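Just one protein chain is left out here, and the rest sit where they should.
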Amino acid sequence: SLKKRQCVYHVNSKANTEQNHKYTTAGNVSGSVQECENTYCCVGYFLVSDGRTVVDLLACDVAEKSCPDATCRTQPRFNSSVKCVCNTDLCNGNITWTH
Amino acid sequence: SLKKRQCVYHVNSKANTEQNHKYTTAGNVSGSVQECENTYCCVGYFLVSDGRTVVDLLACDVAEKSCPDATCRTQPRFNSSVKCVCNTDLCNGNITWTH
Amino acid sequence: VGQRTPRAGSTNPARGNVCSLRSLTVSLEKHLMGPNTAVINNCRGSCAFPMLNTNNHAVLLNSHIESGNVEERAPCCVPVAYEALEVVDLNEHGTYLSIKPDVVARECGCR
Partner (left out) sequence: VGQRTPRAGSTNPARGNVCSLRSLTVSLEKHLMGPNTAVINNCRGSCAFPMLNTNNHAVLLNSHIESGNVEERAPCCVPVAYEALEVVDLNEHGTYLSIKPDVVARECGCR
C-alpha cells in the first residue's frame, strides 16, 4: 500500500473538543506525529495577537483539500490569524513565514 | 344569520367520487337544491361533444371563488367544455348561452 | 404579536427596491377549467448587497461577482416558498377538483 502522509500534530487545548476529535480521527497520532488516513496535505493554523503568534493547530488536513506547495508558506487571514498548507512529510513543522 | 345561497345541484355520475364528495360537502342537498356553506357562488360545468352539450356539474362553488354576474353566462373552455358562475339563488339552473 | 405582517403588494417606502413579494394576478383560462384568474404573486427587486433572505451560495456568488467577475449569473429574486391552489381541471370523464402544488408564491429570496 502507498505510504501515508505524516504531519506534525499539535492541538491548542482551548480549541473546542469537536474540532479536536475530527482532527484526531484524521489519522493515528503517536507523540507529535500524525499519519493521515484520507489526505496527503498537512495544515498549520496560527493565531496572532499583540504581536505574538501561537500555534492553534498542526495536523493532517480535513477541510483544505488542496495543497500544491511542498513547504508550509504562511497566508494571512483576517489580521488575527495565519494558515499554511503543504504536501510533504512533517512539512507543517517547518513554517516559511511570508510578510 | 345571513340567508345561505341556494344553487341547483346535479352531479354527473361518471365524474370521480372524490369530486362528488367535495361538492356534496359544500352544502346540504335536498332534491336538486344545495344550500351553500362557504360561498355565495353557484357553478355550472358542461361537456360538449359531437354538437351535444351535457351537464357535468351544477352545485355550490368550491374552487372559482369569484362570481361577479347575477346570471350564469357560459364561457367556453378548450373546445370541449363550457362553464358558468353566478351569484343569485338557483342561477345555475338558468343558463344564458353565449356564442 | 400585534405587529402587522407585510402584505404582498403593499408599498413600503423603507423597503425600496429590495427583493420582495409583490401581488400578481394572472389568467388561468388557457390552462384550467377554473378559476378564471388567480393571485399567484411574483418576486421582484434587487439582490445586491445587503441581500435579504439569502443563503451561503448566493452570498459567495455575489462576492465573486463584486470582485470583478461580472459575466457570471448574479443572484436573482425568486420565490422560495409556495402555496398550493385548488382548481377545476378536465379529463375525458369530465371536470374534477385538483390541488396544484407550488402555484402561489408566498416568500421570496435571493438565489
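General remarks:
Should a chain be cited, it is by its letter among A, B and C, assigned in written order, with residues numbered from 1 in that chain.
Assume a contact is a pair of C-beta atoms (placed from the backbone, for glycine too) under 8 Å apart; a residue touches a chain by one contact, two chains touch by 3 or more.
These figures come from a predicted structure and were not determined experimentally.
In the full assembly, the chain not pictured is in contact with A, C, by the touch criterion defined above.
Listed residues C:34, C:79 or C:94: the one in touch with the omitted chain is C:79.
In the full complex, subunit A touches the omitted chain through residues 12, 14-16, 18-19, 22-23, 43, 45, 47, 56-57, 62-66, 75, 77-78, 80-81, 83, 85.
The chain not shown here touches subunit C at positions 24, 26-28, 30-31, 38, 40, 42-44, 55-57, 59-61, 63-64, 67, 72-73, 76-79, 82, 85, 100-105, 111.
To be clear about the criterion, only the chains that are shown with their structure count from here on.
Centre-to-centre, using mean CA coordinates, subunit A is 74 Å away from subunit B.
The mean-CA centres of subunit A and subunit C are about 45 angstrom from one another, to the nearest whole unit. Counting partner chains per residue, subunit C has no residue touching two or more of them.
Looking at subunit A, no residue sits in touch with two or more other chains.
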